[in-house]
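As you look at this complex, bear in mind that one protein chain is not there, while each of the others sits in place.
On to chain A.
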Amino acid sequence: MATPRNILPADLARLLCAGLTCSVLALGTAYAETAAAPQTEGQKQAAEGAAKLAKGEDDEPHIGTMPKADAHRVYVNDPAHFAAITQQFIIDGASGNVLGMTDGGFLPNPVISNDGTVIAQVSTVFERIARGKRTDYVEVFDTETLLPSADIELPNTPRFLIGTYPQMSTLTPDNKTLLFYQFSPSPAVGLVDLANKKFDRMIDVPDCYEMFPTANDTFYMHCRDGSMAKVEFGGAEPKISHSEVFHGEDDHLINTPAYSMKAKKILWPTYTGKIYPVDLSGDQAKVDKAIEAFTEAERKEGWAPGGWQPIAFHRVKDRIYLLADKREEWTHKDPSRFVFVIDAKTGERVKKIEMGHEIDAINVSQNAEGTLLYGLSTGDRTLYIYDEETGKEVRHVDQLGRGPQVITVSDMES
């Protein structure tokens, strides 16, 4: 597909920057194309540029800024198939425009606050691209300029270098503390004081993985023995307690569950499509009755979840979205072509959406009206955007790096 910047003469492309989103952002904006809109962003900018040119208005190149985040702001992280350098694309889901980009190092973990006021990442760089001295750090970006507003080094290179699992780095509800996971030499969680821009400390934890914060001094983890651990870190020594074991040894929970911090609820699917609703609103994690996404007949036909980030949860609508397809066992990381929408309260299926593409990751905007369903294809390097109600594809954004895998949204709804 030809992009606007390919079909415009260089001079005109430069002139188009005047008064529009341009400079560092121009490239990104230029490559977003809207499938269904009558006029693409590129065409719109060409028309506006031509009109200004005709009026004799001067071109005034400048560095653009980011608009204020809204419910349709969506972040696409590209781990780039383990490349040493990576990117994140900041996209307006409503228009399909790339608004900005941030650079990252090796397998960074993006962290976006629910109110859209914190864009940060936990990242790793080496002094000679992929070798030499390693530095782990937390970088916070100004949400308007995308300039770094904090750069906090993490001592002793504690990051867990792994394919990007969203819950391996996260924020407390007040956005003042960033948590990141350490795997080796022993399980631990690092605390970074964002308010004072400094590394705080590592907390030793049991053999448990991923963090699900519920309060400014409390988070939960999922443990090897099949229990959840509650970690309260407000005091001098962390207080750790375990829930009952809630799943069997052969019941494999995927690496990328959906977590709503505002609902204090995890939706955790297994390889076969059983979904555990983990309620973190009480004194200890409580696991409600598991939801079966598929009927027994469907399971026999081979229907099972699959992808990188195959589950999403809409808090206000109380709906679960599960990316699935007919598949062989042990193909659970392969893309899928369908999204099963399930009422989280009743466990009933609401509908099945045919995505029309090989999708690896899904998410939903959290607004109650005009909800968008996002489907990211790592292979196509494209974010497909759907109307959640009709299930129709409304637009798409292509050229999103080399192997985009993670979609992050903010939950700004009250």
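Basically, contacts are C-beta pairs under 8 Å (C-beta built on N, C-alpha and C of every residue); 3 or more make two chains touch, one makes a residue touch a chain; residues count from 1.
The rule is simple: contacts and distances are computed from a predicted model.
Q: Given the choices "Light-independent protochlorophyllide reductase subunit N", "Gliding motility protein", "Amicyanin" or "Monovalent cation/H+ antiporter subunit F", state the protein name listed in UniProt for the chain not shown.
A: Hidden chain, UniProt protein name: "Amicyanin".
Q: Based on the whole complex, identify which of A:39, A:117 or A:186 touches the chain you can't see.
A: A:186
Q: Taking the full complex into account, find the residue in A:224, A:239 or A:402 that is in contact with the omitted chain.
A: Residue touching the absent chain, from the options given: A:224.
Q: To test your reading of the contact rule: which positions on chain A touch the chain that is missing from view?
A: Its contact residues with the unshown chain are 183-187, 207, 224.
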